[in-house]
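For reference, the structure discussed in these notes is given below.
With one protein chain removed, the remaining protein chains of the complex are shown where they sit.
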Amino acid sequence: MRIEGKGRIGTAPVDYVFDGVRRRGRVGDTLASALMADGEMLLGRSFKYHRPRGVVTADSAEPNALVTVGTGARAEPNTRATVQELYPGLEARSQNRWPSLGFDLMGVTDLAAPLLGAGFYYKTFMWPKSFWEKLYEPMIRRAAGLGALFGAHNPDRYEKAYAFCDVLVIGGGPAGLMAALAAGQSGADVILCDEGPRLGGRLLAEDETIDGRDAAVWAQETAEQLRAMDNVRVMTRTTVTGAFDQGTFAALERVAQHLADPGGRPLECFWRIAAKRSVLCAGALERHIAFRDNDRPGVMMAGAMRAYLNHWGVAAGQSVAVFGNNDDAHRTARDMAAAGVHVAALIDARHDAQNLAGNVPFYPGFQVTRAHGRKRLEAITLRAPDGGRESIAVQALGVSGGWNPAVHLTCHMNARPVWRDDIATFVPRDGAVPGMRVAGAARGAFTTMTCLTDGAEAGRAAAQDIGFKGQSPDLPDAEDAPYRLRRLWAVEGKGRAWLDFQNDVTVKDVRQAAAENYASVEHMKRYTTQGMATDQGKNSNVQALAILADATGRDIPETGTTTFRPPYTPVAIAAMGAGAQGHGFAPQRFTTSHSASVKMGAPMVEAGLWYRSSFFPREGERTWRQSCDREVRMVRDAVGICDVSTLGKIDLQGPDVGAFLDFVYANRFSTLRPGRVRYGLMLREDGHVMDDGTTARLSENQWVMTTTTAAAGEVMRHLDWVRQAFCAQMNVRFTSVTEAWAQFAIAGPKARDLLNGMLDAPIDNASFPYMACGEVSVLGAAARLFRISFSGEHAYEIAVPARYGASLFEKLVERAEAMGGGAYGMEALNVLRIEKGHITHAEIHGRTTAFDIGFGRMVSAQKDCIGKAMAARPGLMDPERAQLVGLRPIGAVKQLVAGAHLFAPEAKPVSAADEGYITSACFSPTLGETRALAFLANGRARHGETIKMVDHLRGLTAVCEVTDPVAFDPDGGRLRG
Amino acid sequence: MDRLTAVSPGADLLPVRQGALTLEEVLPGEITSIAPFRGQRKAVTQALLAALGVGFPEANCLTRKGELRCVWMGRDLAFLMGARLTADLGGLAAVTDQSDGWIVLKLSGAGAEDVLARLVPADLRAAAFPEGAAIRTQLGHMNVSVARTGGGLQIMGFRSMARTLVQEIADAMASVAARAGAG
């Protein structure tokens, strides 16, 4: 019911739809306030029992009014109607009901409640065991969960961002406004975050004055003052959701959740804020008093009831009552009555309470024992101090069991709050979060005046801490009435009295947990689910543990609290992972030949972040194998071109490079002459192979190392480590030049002919033998040439500055094609190297040693190197270790598969009989049969033996002959030609 | 005559404009990495000053003279950009041509810091990151150099990642521009 003349929002109409019904609210409404103005109190069904539920709060702590906003793929489930601002065309649906909110078939679970008490799923679904998979789990999955996802890709934009400040002020109520003002006037860079669209916090919900003005007007003026300061950044609609190490905070900004058309704006932004100091002014959350059926729609927090009145101009009913145990509850009765709403009763559980609400029926010493009605409140029953009963018809009831400081953020770094008996609640522990001060209601200072004073002091002190001259703003005059209460957690009586609305936990559930010896607060939480999920103890924590304390005969501080975990309010994964959808997940690295390769139809394969060509299909080729086989033959018979730019390239200079390389490589490099290249093997300190590659000595003082594509980053980091940790005396500098050079392999018997057609000065075998390197000029560009070969053919790698890469690739391929060759991709490259027994990271996969791959003698005995000592461990030199071998199929089954295991021909293929495994396999068009590389126990001594391959996954068994890993051109004659 | 043709790393990708924001490719000519050998920093600075008028930069800074910049790029490492290295640093420093390894971008216009605040986890507020500051950090998952020079923000990333780099900055620009429209 809208009360004309009340409220602080506009009057312009806003049309929206709830559960298919077109409705009209006002600009500034939340979905909750608009529905309440329409008299709609039923907004959802509870999680477990599907009980009808209505709005309880006027803020983000709302446990009940969870709705789905938007339609189709844009639908956002579990949106709290209490914070969803209305916009034209908003469409919202209630959740957890079928077929409709008013008539929910799952409501029968409420009748079965006696079977579903605390811990029911630990007891009920235990037997028979066979029922679990087929019956229980599918059933629970259907029933569980709130809201539903649409299943389509989320089309909304999200964003994440970083911010830095001197002082972060969390919460823009009276304490936060003053804290920001004080810190800002002291000269600090301030960020002020508030959940709501307007600053003011509780001041917007109250009817009170500051300095003689409406407190909400004062808040607005102060907000304008802050916005006008260059060093203050005001972030509204922004919830600080977590406090983390070293002054890092997470915050969720709802950028466009309140807009009909985001217009290119992100829906939400997930902020990481690094602050030197912080001031928590998160205010307090009102708590309920449990009594029978206190969850009926229309029963809400007293503070929320008057917030709807004072801010949104909405009365929760035509006739209302208020039930509390403290003075603050009286304000609700006072404000409602003053607005002309019929206040049927102000019930204060304290016998000695004075009526502070004016002319309303006052019931001191009474308690509400029961709420009546189902889909909305119709009446309440009171119990008089003498035990007599009285029933009063009301449409809404405001309840206040007192206020709990919002201590949550102070607990995110593992601190527990401290009990304060005088206000019967927990307050933050000093120093709970390093660098954080807590001010105002968040630390139990509940009057407006104390909030203002406290905030100003905290803001000043925070700025002063970090070297600013602290300034205290002038303090305005504000309300300072004392906050008095007498604790009351639950009204005794029959029936179910609700504590946690979101998780459907009753007083009885908590007592049952205690009775079944789940007496620790953490056990009780898990047994009953109290305070779990997005609630994180906001609504019922203190009541629940007070009841647990009572049931276990302990006091509250001794009972303790559960852990408040981040996020304070839910954060969409889409916001946290903003930008990481699709290709945003990782950077893409492209070689200079990428565009040309794509034009040639080459499918791309990811190699780390790089994209490399798999193969280059030609007309008439229908499968990758046809292209691959042709490319292999091309290299063996003519000449092939392959982009190898993705290999890591590290430029090393200085007088001690040789000594440094001797230390990082297993084999010796200091003896390498300028103009020559050497293959090197790098070990980890534990003796296993880390990486391999070639290093060229371009001149006396300049070397260039290549790494594998996969390990480029790791090797660079390793070199930094070895150099800084162990080689401080060496004069060496190195830097990555991977990106600076485009490098292409030119492989095949016609490689030199092709090159000589492009080099400004031709080469021959004498001037440029196998493993030579040098500077050349290719079509006018300075280049580096290396005579190295991964394919086993007469081959070169030519490197040009990357700007020429695209051009050189095009010309190389054109010339190669004219010579009967062409471009080849990763598939052919892999076949060529398997034929030659050359290893990749399929073989040096982190568990193999130089000994295993047959390079044991490369580990130089003459010098120390990383990994040398550990590589000499007897276990790593055991002949029975799996050693690199080749395999060829000799039975009926010709297919060999990487990952398949090896067994003696007659052995059962079980793990106890396992003798090794295949690492790489391919069809070799050169040899006309399948070839594989494998690790086999004592394999080097077993060439010629027969072994059985079993691929358990595909159900394949193949009989193989064990061979030397080098299947093609074992003497290497083709390399040197 | 058959000659190789050159392509810049940002060809086809730039410029990008969004509201008041502009992202463009800078072609610095040569980029030379200079890594002074042990104990040679002073000598390198003297040689650079004599030949080019700029010294080797302090950590997290750049030195500049006109279009010529010497940008700190890491521990004992700086890039000379915008001019050929005419000083003879033989024996004083490792000198490596990096002209082709990097894409150099300039982001300018009101809100440029806000764009990078969406991508870079470092403090780029004017007080913490004044004119002449040059840091190594990340942009998204990419290792980059960010500098404030000549009234704009200079971003250097690996050549192979140019497309992702431009894409991510362009996305953030669109977001910042859309928010600016929100008033």
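Each chain gets a letter, A and B, in the order it is written, and its residues are counted from 1.
Keep this in mind: contacts are C-beta pairs under 8 Å (C-beta built on N, C-alpha and C of every residue); 3 or more make two chains touch, one makes a residue touch a chain.
One rule holds in what follows: contacts and distances are computed from a predicted model.
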Listed names "Luciferase-like monooxygenase", "Sarcosine oxidase, delta subunit family", "AzlD domain-containing protein" or "Response regulator", with the criterion being the UniProt name of the chain not displayed: "Sarcosine oxidase, delta subunit family"
Where the missing chain makes contact, among the chains that are shown: A, B
Per the touch definition above, residue among A:Thr71, A:Gln318, A:Gln581 or A:Gln724 touching the missing chain: A:Gln724
Contact with the hidden chain (one of A:Glu133, A:Asp245 or A:Asp386): A:Asp245
Hidden partner chain, touching residue among B:Ile135, B:Met161 or B:Ala177: B:Ile135
Positions on chain B contacted by the hidden chain, ascending: 35-42, 44, 59-60, 74-77, 121-122, 135-138, 143
Chain A residues touching the omitted chain (full complex): 162, 244-248, 272, 274, 413, 434, 685-686, 717, 720-721, 723-726, 728, 869-870, 872-873
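Everything that follows uses one rule, which is that only the chains that are shown with their structure count from here on.
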Centroid distance [mean C-alpha coordinates] between chain B and chain A, Å: 31
Touch list for chain A against partner chain B, complex: 157, 159-164, 189, 255, 262-266, 272, 274, 579, 583-584, 586-592, 609-610, 651, 653-654, 731, 733-741, 758, 778-781, 800-808, 811
Chain A contact footprint on chain B (complex, rising order): 1-9, 33, 35, 37-38, 76-77, 93-102, 117-118, 120-123, 125, 127-128, 140-142, 158-165, 167-168, 171-172, 174-175, 177-179, 181-182
